[in-house]
Every structure is written in C-alpha cells, then in structure tokens.
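Attaching a single structure in structure tokens format; questions to follow.
Of the protein chains in this complex, one is absent; all others appear in place.
And then chain A:
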Amino acid sequence: MTINIILLIAMTIATLWTVMGRSLLKATLGLAVTSVVISVLMFRLDSPMAAVFELSVCAGLITIIFVSAISLVKPLTHKEAIVVSKDRMKRFRYLPLLVILFGVIAGFFGIPNDFKPIYVALANDVRTVLWSLRQFDMFGQIVIIIAGALGVVVLFREKEKR
C-alpha cells in the first residue's frame, strides 16, 4: 500500500513536470517517466501484459517518436525559454494545489461502495482478447493508423514545398 502511494505521488510529480516544464524535451522525458511508473503500477495490479504494452509503446516507442520530432524543431533561445517558462508558471500555478486538493478529497471520502462489483476471472489471455474477441476494435485500430498516416501526409507535405 505504501509503495503504491509513493508510486502515485511519483506519477503525479512526473505529470506536473510534463505540463509545467519549459523544455519540450524535458516534457517528453516527464511523459516517459509517467509511463514507466504506470507500468510498475500495472505490474503490481497483476496486469503484466498491459504493463509491457505501456512500457514498450508509451515509454519507449512514443518517446522516441516525440524526441525525433522535437529534434526537427528549432530550439528556443535562453530568453524565449524564460518567457515561456514564466507564462507556463503563471498559467498552471494552481495545478499542483488542485491535484493535491483532489487527492486529499478522494483519499478522505474514498470511492462509494454502493455498486455490485464484477470480478472478471483472468482466464482470457490478452492475445485471445485481441484476436478472437475484439476483432472489430482491431479493425478500427487499423483504420485509425491509416487515418493518422493520411493526416501526416496532408498536413506536413506542403510544408516541404514551402
């Protein structure tokens, strides 16, 4: 229990750092750290396959894609970075307080136990779920990837010409 709370606090700090940090690269690292902590939490919640997906895709692959994209962007000068940083701090200064307040309220009241919970037996392997039970969603995922690829072609091709 204590470890879970420490992990949740670590995750919150990492997400706040992602949102409030002035550098895009640091924000990406903050996001990667968030994903790593989520993966550990998933392992602790007996969901090893979900944890592996989170670790490999969100913490690994997506971080690499973000870093590659950021490397193509002109970095801010020191002065600009200070201005951006001040603006961020001004805009999001209440965010940590809100997060702490929400945490305290949620911890104090807890989740109301007024429903009939379902305990799903872990009989189905993730492969069975994906390929034998949720084919329609897998098909949807294929369409999303194609839409994303088309989006990149439509939105970024002309910039090359310019």
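Points worth noting:
Just so it is clear, a contact is a pair of C-beta atoms (placed from the backbone, for glycine too) under 8 Å apart; a residue touches a chain by one contact, two chains touch by 3 or more; residues count from 1.
The definition used in the following text is that contacts and distances are computed from a predicted model.
Note on the omitted subunit: UniProt lists it as "NADH-quinone oxidoreductase subunit L", one of the names in "ABC transporter permease", "NADH-quinone oxidoreductase subunit L", "Predicted aconitase subunit 2" or "ATP synthase gamma chain". Which of A:Y94, A:F108 or A:F136 touches the hidden chain is settled by the complete complex: it is A:F136.
For chain A, the list of residues touching the undisplayed chain reads 111-112, 114-118, 120, 132-137, 139-144, 146-148, 150-151, 153-155, 158.
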